[in-house]
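A short write-up of the structure that comes next.
Excluded from the complex is one protein chain; the other protein chains are retained at their positions.
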Amino acid sequence: MPGSEYNYVTPPLSTNSVVEDESWLWFQIKAEAHRDAESEPVLASYLYSTILCHSSLYRSLSFHLANKLCSSTLVSTLLYDIFLNSFSTDPTLRSATIADLRATRARDPACVSYSHCLLNYKGFLACQAHRVCHKLWTQSRQPLALALHSRIADVFAIDIHPGAKIGKGVLFDHATGVVVGETVVIGNNVSILHNVTLGGTGKVRGNRHPKIGDGVLIGAGATILGNVKIGEGAKIGAGSVVLKDVPPRSTAVGNPARLIGGRDQPSKHEDVPGESMNHTSFISEWSDYII
Amino acid sequence: MPGSEYNYVTPPLSTNSVVEDESWLWFQIKAEAHRDAESEPVLASYLYSTILCHSSLYRSLSFHLANKLCSSTLVSTLLYDIFLNSFSTDPTLRSATIADLRATRARDPACVSYSHCLLNYKGFLACQAHRVCHKLWTQSRQPLALALHSRIADVFAIDIHPGAKIGKGVLFDHATGVVVGETVVIGNNVSILHNVTLGGTGKVRGNRHPKIGDGVLIGAGATILGNVKIGEGAKIGAGSVVLKDVPPRSTAVGNPARLIGGRDQPSKHEDVPGESMNHTSFISEWSDYII
Amino acid sequence: MPGSEYNYVTPPLSTNSVVEDESWLWFQIKAEAHRDAESEPVLASYLYSTILCHSSLYRSLSFHLANKLCSSTLVSTLLYDIFLNSFSTDPTLRSATIADLRATRARDPACVSYSHCLLNYKGFLACQAHRVCHKLWTQSRQPLALALHSRIADVFAIDIHPGAKIGKGVLFDHATGVVVGETVVIGNNVSILHNVTLGGTGKVRGNRHPKIGDGVLIGAGATILGNVKIGEGAKIGAGSVVLKDVPPRSTAVGNPARLIGGRDQPSKHEDVPGESMNHTSFISEWSDYII
Amino acid sequence: MPGSEYNYVTPPLSTNSVVEDESWLWFQIKAEAHRDAESEPVLASYLYSTILCHSSLYRSLSFHLANKLCSSTLVSTLLYDIFLNSFSTDPTLRSATIADLRATRARDPACVSYSHCLLNYKGFLACQAHRVCHKLWTQSRQPLALALHSRIADVFAIDIHPGAKIGKGVLFDHATGVVVGETVVIGNNVSILHNVTLGGTGKVRGNRHPKIGDGVLIGAGATILGNVKIGEGAKIGAGSVVLKDVPPRSTAVGNPARLIGGRDQPSKHEDVPGESMNHTSFISEWSDYII
Amino acid sequence: MPGSEYNYVTPPLSTNSVVEDESWLWFQIKAEAHRDAESEPVLASYLYSTILCHSSLYRSLSFHLANKLCSSTLVSTLLYDIFLNSFSTDPTLRSATIADLRATRARDPACVSYSHCLLNYKGFLACQAHRVCHKLWTQSRQPLALALHSRIADVFAIDIHPGAKIGKGVLFDHATGVVVGETVVIGNNVSILHNVTLGGTGKVRGNRHPKIGDGVLIGAGATILGNVKIGEGAKIGAGSVVLKDVPPRSTAVGNPARLIGGRDQPSKHEDVPGESMNHTSFISEWSDYII
Partner (left out) sequence: MPGSEYNYVTPPLSTNSVVEDESWLWFQIKAEAHRDAESEPVLASYLYSTILCHSSLYRSLSFHLANKLCSSTLVSTLLYDIFLNSFSTDPTLRSATIADLRATRARDPACVSYSHCLLNYKGFLACQAHRVCHKLWTQSRQPLALALHSRIADVFAIDIHPGAKIGKGVLFDHATGVVVGETVVIGNNVSILHNVTLGGTGKVRGNRHPKIGDGVLIGAGATILGNVKIGEGAKIGAGSVVLKDVPPRSTAVGNPARLIGGRDQPSKHEDVPGESMNHTSFISEWSDYII
């Protein structure tokens, strides 16, 4: 579907369904937290302050982010105001949060519950904080966006430029070391492992970073540089270094990266790797792999 | 030695010798800290609070970890209780700490003293905190284990799943960016550099992560994915991407990884690279290396 | 220029010009911060405490570093004293800070202002803190240097050994995951991306780490191991693994790294990649790259 | 005016005028803070975070109280929510705040500005926090009210039981050591100095504390015990111990307290001492005073 | 009972009954906290961290005191160790805590539950912290005792010298401003209101402070100076200044204090005012009181 693969804007929301979705998910999260608080009194204080004393998912998330990202010169109450204000006034932010929670729960076998993701996944938390940064950026509030970005980079070791556009249902798994540049566009239902770089090519200004199509999977430590297109449903192997476009539903591996099946007739897979999370199915086809 | 190479359980301890070992090491650490406090009054406050005011190594370590890992919603006194309780009741934890301290001191030429390791090595500290996480995990206290794991990942940028089993005498050097999955097993006397991934292969649940044999050395930025076996005494070159088993005492390098000497007759080394830390001796044999 | 390429010592300063330079830059930074404080009251508190209430650049920097690096066992006022004392007594430190600020502003298109760099660039901040660590190291104050180094590694996820010598006008971009070993020497006007390792080769003590010439550019995730020389103006591609010397003004790429143009007649570029930040111009020459 | 003198409930508010009053005062406070921030950069950070970055008086006050009253087990963001929620939903609370600000500014010659009172007067701040406590108390949220009360008592050394009813335009000057019991009622336009006790008479439960009429002035260190009435416009001398009713517009002094002019024909004054703050005009009439 | 009235040492404890008493009380406290946590989720985090996650009363108390009394230079984990160590090894301390809890609950009509006292009564908390201070003092650990004493005086505005001996079942009500000198002895079942001074007479060293008999009640703001004896069951009126001995079961009021009934034939009461808390029954007998 040409033209749509980098389209991270979702179709107009029926506000109603978002609200229902939010309610259902929030109900699950509170039930999980209640169960955990009962079984583990040592953790109950944490669960009450972060989840159980709040009246909605976005208030819980704002509270949690403010307490994670505060510092001695940026107090938590100030950050709390910023997050609350952004989430409460922008249903798009809230629906992206919900989609990310669902994506993490569905794709990561280590994610045992929604509350686990909400509280403990640094990739999820950094991504939600980034969404607020990006909103501030588009509102011409660059200095605030950059200050917040700096806190995210310090606290989570995840560096997503406020200008980057990120779709919904995105999973940043493990996430430490991720770098995403200013003019990056990431589609919907993308999965990105830790230490992935979506970087620029140097001093050039303007549009200079990768565009990642819907449903792409990018393996740990992969480096993609420059204004290249990673076609929808493509898969980038762990540790790959990619400097050119990758066609849709094909697989690029290695440093320098090669297409499985060859440049001219690359193999195409049917599944959506960003959702199926199939990291290694290309092994048998990777002819150079000789262990 | 088939069957034993991933055996991270050490033979039953003579409790006595652990106690003696602990005493000796603790005496050294206090002597080092005393010397440093005298030569550097600016640091004395730190050395007294973290080491010199404590009556044992495990109390000092519990104090230090609690103060490193606390946050505004997980107060230090609560974490202190958790660490104290785990270390004081489980001599296996304490003997693993001792072995890790010795391993760091012996293998890393930059490690100038035991107290240096105890106070400053994020890899060492994250590993000890993980050992407590893992204990909680095996006691079916998952929510607490995961909350603690999240703090380790935030504070140290080291992400070891609470389910991972780690042997004794393990060195995580530099350690930033390390990711270790849920069903990983790491043997004894292993050395792992920073940015190493021992990851899964996607959405598959169950046993899905690497098994690392005794004495293995894994270079910086190496990525090992899937339920593969890295044989005892093997060496994985920096930046390698490994998706298949690696035989004992052989060396895998490159992306995709190749065995030095070839798949059929791989070269075998005599030393234990996890202990000798010999990172680069394979260079002359690496035929493709053409600078 | 043999013999000079790793020379990170700058020519004797006309103290006067440093003072003037400092004044000019400090004036710019305050003007930027004033402008931002007026346009964004939410951030004004942060801008006044970190920049606008201070009387000089080095006091602002000392304040900012102390508040970033403090912990519950190393209080900010103590760290503030250490930084103030170092910067106020050593004009070389201050002129290096100025050169780094200028380098960041000039080379990184995402760097929108000097104050942005001063407040938000973890690579810049870690590097300035390292310069103080290194000074302490050379004054035989190892325990303090190592404690401070540990805080930098925890807070910024950047691990520069206090012994490493770093020239002026150095840019650590994004910087998460960078590891720089004890006997590393980095020249002037070098640019280093995130996740770069300048590491040792194992247990060997003594001079065991890379020497990076003036004007070198090292791409994201590159790993350089051992006491090898990266010639002035050389370029190391992202994700490369380098274990041998790289000649001046040549380009090494891949894992294992190869020289563009071949070992015997490597291509030479005219620009200074550490300043031009040209990451990807080697693509067309990289014959193996087959996407 | 029998029956009305302890009536701390104000006539129904024209919401409009409250809003206007709030706006005018908030405008003044911001103007004062702006002026101070410009003349004193060292304080600007504090003024921006507490006043200038907020959109209304009650948000500024909620922020300030949350940051003053928080502790390691009651985080500021949680308290902020409580204050914001109370002030935003209850215009009576907001109009009492305004009346107290005006009273302090008008009556205390040491109060140089509204912002000075808002930021620095512990009596004012404790009283506003108490008003929220009292609201929680009347909503049957006793445990929360008592926890908040405990923080006020710790932080400000002012102990006002959440059950106490306090009118509008009340000045607690200096305020350290003030104790106000559960069934106390304080009228409008009352002024109370530090170390004043409005206490009970022991173990008796039920209505057991003083009722203070409108316009009363109670001097420093005065102790009033039991369910006694202090008539409107009465004056209680510093250090007095009062255990019986005091008629309106009379003056009680000494330990034990006597009425100026005698029990049967006490002198009556015309002014409202709670507003005129005339502490010592009774001296010439105090016949026993013999210095 | 001459000779016994200042005897604050209780008869040898049947350790068993203390343990039972502790268990019963702890059970009540947890039940109260559970009930409050359920009815007030906003407070649940606080209740879990301070009470519900602990295994015993003394651990809960140690945790709470450590978090209340910590500062940036005396971290909470260090204080926690001190409190835990004292309470766990000294059953006398624990039984005094229990007696004080019971006394507060029984005598103060504003004390709605045991948990309310444990969490919120600064007089109770300061007294328990003092008991630990006193223990350290008697162990010749003066510097530590004085540092802890200083924290109590800062945090609670209650100044009890570490040398002072305090019996069991003592209530410090409201407690702000209380000063108790080094050689004070306070008997059992005493009640002391806020702002009470038990002070010395100047520069004299040695035994120079009041001795307070069992069952005494001292009203708010009373000042007792010098090595005087307040006989068992005596009552000191609010605001009194006492510089001479007061006979058992008599009442002293006023400044200067007089005995109700006269010096030669003072009135004697039958009840134990320290327990009955009858503050004002002397009024009708106080002939000078003339309002």
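In this document, chain identifiers A, B, C, D and E correspond to the written order of the chains, with residue numbering beginning at 1 in each.
Note that contacts are C-beta pairs under 8 Å (C-beta built on N, C-alpha and C of every residue); 3 or more make two chains touch, one makes a residue touch a chain.
Computed from a predicted model, the values in this text were never measured in an experiment.
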{"item": "Partner chains on view for the chain not depicted", "value": "A, B, C, D, E"}
{"item": "Residue touching the undisplayed chain, where the options are E:95, E:197 or E:278", "value": "E:197"}
{"item": "Given D:78, D:157, D:170 or D:242, the one touching the chain that is not displayed", "value": "D:157"}
{"item": "Among E:23, E:55, E:71 or E:138, residue touching the chain not depicted", "value": "E:71"}
{"item": "Touch list for subunit A against the chain that is not drawn", "value": "72-73, 75"}
{"item": "Subunit E residues that touch the omitted chain in the full complex", "value": "71-74, 78, 81-82, 141-144, 146-147, 149-150, 153-154, 157-159, 161, 176-177, 179, 181-182, 195, 197, 199-205, 208, 221, 223, 225-226, 239, 241-246, 252, 255-259, 262-263"}
{"item": "Missing-partner contacts on subunit B, residue numbers", "value": "37, 41-42, 44-46, 48-49, 52-53"}
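Convention: only the chains that are shown with their structure count from here on.
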{"item": "Set of chains whose contacts include both subunit C and subunit B", "value": "A, D, E"}
{"item": "More contacts between chains, B-E or B-D", "value": "B-E"}
{"item": "Distance from the mean Cα position of subunit C to that of subunit A, given in whole angstrom", "value": "28"}
{"item": "CA centroid of subunit A to CA centroid of subunit D, Å", "value": "51"}
{"item": "Between subunit C and subunit E, centroid-to-centroid distance (C-alpha), Å", "value": "59"}
{"item": "Where subunit A touches two or more other chains, by residue", "value": "42, 45-46, 49, 53, 67, 73, 76, 78, 81, 157, 176-177, 195, 221, 239, 255"}
